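Everything on this sheet refers to the single structure shown next.
Just one protein chain is left out here, and the rest sit where they should.
By written order: A, B and C. Residues from 1 in each chain.
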Amino acid sequence: MPARRALLHRVPMRHPGDTAAIEALFDAGALDPRQVVAVLGKTEGNGCVNDFTRAYAVQALSLMLGRRLGEAPEAVAARVAMVMSGGTEGGLSPHFLVLAVGEDAAPDPAGALAIGIGFTPDFAPEELGRTPQVQATATAVRAAMAGAGIADPAQVHYVQVKCPLLTSERIAAAKARGRTVATEDTYHSMGLSRGASAIGVALALGEVADVPEAAIGADWSLFSGVASTSAGVELLRNEVIVLGNSPDWAGDLCIAHAVMRDAIDLPAVHAALRGAGLRTEDGQLPPDRQDRLVAVLAKAEPSSTGLIRGRRHIMWDDSDINATRHARALVGGVIAGAVGRTDIFVSGGAEHQGPDGGGPVAVVARRG
Amino acid sequence: MPARRALLHRVPMRHPGDTAAIEALFDAGALDPRQVVAVLGKTEGNGCVNDFTRAYAVQALSLMLGRRLGEAPEAVAARVAMVMSGGTEGGLSPHFLVLAVGEDAAPDPAGALAIGIGFTPDFAPEELGRTPQVQATATAVRAAMAGAGIADPAQVHYVQVKCPLLTSERIAAAKARGRTVATEDTYHSMGLSRGASAIGVALALGEVADVPEAAIGADWSLFSGVASTSAGVELLRNEVIVLGNSPDWAGDLCIAHAVMRDAIDLPAVHAALRGAGLRTEDGQLPPDRQDRLVAVLAKAEPSSTGLIRGRRHIMWDDSDINATRHARALVGGVIAGAVGRTDIFVSGGAEHQGPDGGGPVAVVARRG
Amino acid sequence: MPARRALLHRVPMRHPGDTAAIEALFDAGALDPRQVVAVLGKTEGNGCVNDFTRAYAVQALSLMLGRRLGEAPEAVAARVAMVMSGGTEGGLSPHFLVLAVGEDAAPDPAGALAIGIGFTPDFAPEELGRTPQVQATATAVRAAMAGAGIADPAQVHYVQVKCPLLTSERIAAAKARGRTVATEDTYHSMGLSRGASAIGVALALGEVADVPEAAIGADWSLFSGVASTSAGVELLRNEVIVLGNSPDWAGDLCIAHAVMRDAIDLPAVHAALRGAGLRTEDGQLPPDRQDRLVAVLAKAEPSSTGLIRGRRHIMWDDSDINATRHARALVGGVIAGAVGRTDIFVSGGAEHQGPDGGGPVAVVARRG
Partner (left out) sequence: MPARRALLHRVPMRHPGDTAAIEALFDAGALDPRQVVAVLGKTEGNGCVNDFTRAYAVQALSLMLGRRLGEAPEAVAARVAMVMSGGTEGGLSPHFLVLAVGEDAAPDPAGALAIGIGFTPDFAPEELGRTPQVQATATAVRAAMAGAGIADPAQVHYVQVKCPLLTSERIAAAKARGRTVATEDTYHSMGLSRGASAIGVALALGEVADVPEAAIGADWSLFSGVASTSAGVELLRNEVIVLGNSPDWAGDLCIAHAVMRDAIDLPAVHAALRGAGLRTEDGQLPPDRQDRLVAVLAKAEPSSTGLIRGRRHIMWDDSDINATRHARALVGGVIAGAVGRTDIFVSGGAEHQGPDGGGPVAVVARRG
């Protein structure tokens, strides 16, 4: 019985518009452009409001894939999930993670990396950052799991969600219909949308029970240990990518995760590596096991207390460098120390994604 | 036979002018202001040209110590070595390291942390960044070792050097006497002075043999594995602080070091911890051994190749955040992962201090 | 009948701790340290949360004045108002404005620059950013005017106010007494305190009638055209410096002001210059009238609309450079174009100080 096989390629980019390394995969026959279902990218912008490297990379990817597939760039962008995370502070190395689905003769009895995709319906502005977004996200996650053949929530190790935000126009539209919105601050709406989406993931996976709406963006004790959510202006619905292990899938890839309880929780990184079958020496993955490490995905956030294990950090007080940039540099350093490489997908904006100041870390590995 | 005892207190600062935690040590009787020989500080500036947190902290320390000792602030500043390193990027926590020398009944047969101080004569401008600075620094290091009773270069684990730089006035003075200087770029002179000082340390310790003048600031294969040098406009000579282990000293402190071969060399950090008798679990010093870790001192620099283990870093290309800031954040993250705390003295400007992109890391610990 | 004479010296600083140019005034006999009543400084920090150049400059000034006067630095700081404004973006040149009061044989019949000082009582935390702070500030302004012999509000052209802010401790203290505070966000409290102080000035001068408390930090149509307020953690009361013209004072200095309706309101700068008797040529004060321009003081803020005369500015969206830094650079450029020099006191944080996106501009000049 043929089975799906998840493919994950990690390739460098020389600048945000550089898709040459992906094209090289196509040219070498290592990947068929039709197999691509998602591209995650770590681009070298500031990861904040005026980070245009994300949109630039999406435009470049859409153009390139469109040319390869004979499709309009817009059609590609509508079909292939492209999630760019800006910010390669410290030693982080700009790279793309190309997710694709191929086919194999038979499923692997031990299970293998599985990819599920899900979508919510379009949201009305008044639903963002509120219970309807939580519920719809949970439904989409369950659908993505079902589609990927993952029955056990414990086998879900990473859920990427791309979610909408409020704009002045959307707020005005809601008001014109006599509705209120969760916030009239458009920047704040990004955090609420990310937070509601993360809680939706947690709900689908049983990490939380029913959550009162007032807890969104407020009660940080509620979180998902596998969610990674990002808000973008270009969509109206949530797009969900579930990564887990499934006995229905083929291939030698697997995924594991752990939750960093704070930004310097190296033991959690070790736990995630161990979960994926990778052992360290002297704290670090040794050179001869490097080729088995396929991808690392993590979330970073400055602790809201201004402290890490009781000692002051200056992230919130630095008016020259945004706090999230400090956090990515730090978590990138901690993880790079463990894995011995720097092309790590560390993204910011971790509302309800891991505990305050910490966050999920997932590892995709090739079996030994 | 009475013996000297090295004291090292690590205390937080709430801002660069905050010396309250040091005063609390005095008030509690934990430290006598007369015992203080040096203060190292990690302040929350940008660590670059316009980082005034360093001068502010020195002014505040001088004022406070002067008040405590009944001395003029200037007199204190001339006598007590105060080395401020700006930049607490990522999770680094602003703190002071107060070095003091007390007395004990007898030396520890196993040896203990020893502090030696040395000075070069004032340099003529034309000597900076050149062989005379190298030679004089080596002589001062040897004198500091002798003063501290450290005969074996292998027992020297950290050498802090504060060195002068060229100013327009100093360059003009040299020219008026018909002399040339190593560079007429005053900013560049800082790197050359740091580099010549580091090579001087390496020479004293036998890490390098005679070094041709042209290698200063050019041949990065020549370096000291224990030097940490910083340039300041306020002095004309080199001031040297040697930290090592000596059988003549008392107390339960000891020091060890290792050389990080690149910015993510976590195994080197582990080696330094092991050298100081500290073992990690899951890559990190566990909570019950935290009180034995007294200080961590390291150097950070972006690799000149633009790569870390073959993967591109963006430190040199980021026009918003200075490259040295990225490097400190990264190395701070790697070390914080290993030691489980963030009050780590990571400083930049690592010419000839460790290999290109790497640097020394020293650990002061309390014996188990 | 002897009369007071206002002295205003503008001197450069080479760095925030450099008070040499003020000392040179003392040494040259141009100024007696005992005459100094206030020092305003434009320092080269970022003008935001982690700008330590302000405290550094105050410490250096206190030390220097203490040494000159034989007083403790703390005593000087308590007596002489020292208001440092961080941020010399664009072409702004770091400088001090030293305000002093001397004596002359007789008042100038035409009136002359007058300096008045006033203080409120210490505020309880619950009074900050609220009506009590407004009322007390108004009272202090009236007292300062009376002290300076300025009866006509129209002759007040610049009112500098230094005001307190809320800290976590102060908020807790208020709560312990069963009181609420205006905001529990300490950063926000700075804006509310500045805003309430500015409205207090407006109230004293009749620029507004009674203001409902809810308008503070909310209704930007209410503002003073002469207030410049700044919040600092080191005080509990408002300190007020009133600059105006009074027939009781002697000397050849006078002051005028205008209100910039937006950041590029060059005609308003021209109006202020004209008011002080200075005429431009080709838009700029010509070289032969430069010596008559003694000081320029202005406020800068990004317009909250994101627009300047209908065109988008990017100040609020730039996550690399704080919005207030852009605003100071811009307003500094507009004014420097008019006055032909760059040592202009442009400060940020202009709540209720001029209209949204605009601000007061005052000119102190020597009569022709």
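By our rule, a residue touches a chain if its C-beta (ideal position, glycine included) is under 8 Å from a C-beta of that chain, and two chains touch if they have at least 3 such contacts.
Note that the coordinates shown come from a computational prediction; the quantities given were computed from them, not determined experimentally.
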Report task. Determine which one of B:M1, B:A28 or B:V49 touches the chain that has been left out. Result -> B:V49
Report summary line: Contacting the left-out chain: of C:N46, C:T139, C:S230 or C:N245, that is C:N46
Requested in this report: From the listed residues A:A21, A:L63 or A:A323, report the one that touches the chain absent from this view.
Outcome: A:L63
Query raised in the report: If the hidden chain were put back, which of C:G90, C:P247 or C:G277 would touch it?
Result: C:G90
Query raised in the report: Which one, C:V39, C:A136 or C:A263, makes contact with the chain that was left out?
Result: C:A263
Query raised in the report: Which parts of chain B are in contact with the chain that was left out?
Result: 46, 48-51, 314, 317-320, 322
Query raised in the report: So which bits of chain A touch the chain we can't see?
Result: 15-17, 44-45, 50, 52-53, 55-56, 59-60, 63, 73, 320
Query raised in the report: For chain C, which residues lie in contact with the unshown chain of the complex?
Result: 12, 14, 44, 46, 88-95, 263-264, 266-267, 269-271, 280-284, 308-309, 311-315, 317-318, 320-321, 325-327, 329-334, 336-338, 340-343
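Following the convention adopted for this analysis, only the chains that are shown with their structure count from here on.
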Query raised in the report: By mean C-alpha coordinates, which chain is most distant from chain A?
Result: C
Report task. Nearest 5 degrees is plenty: how much rotation brings the CA atoms of chain A onto those of chain C? Result -> 180
**Report entry** Cα-centroid distance, chain A relative to chain B, in whole angstrom
**Finding:** 40
Requested in this report: Using mean C-alpha positions as chain centres, tell me how far chain A is from chain C in Å, no decimals.
Outcome: 48
Report summary line: For chain B, residue numbers touching 2 or more other chains are 44, 320
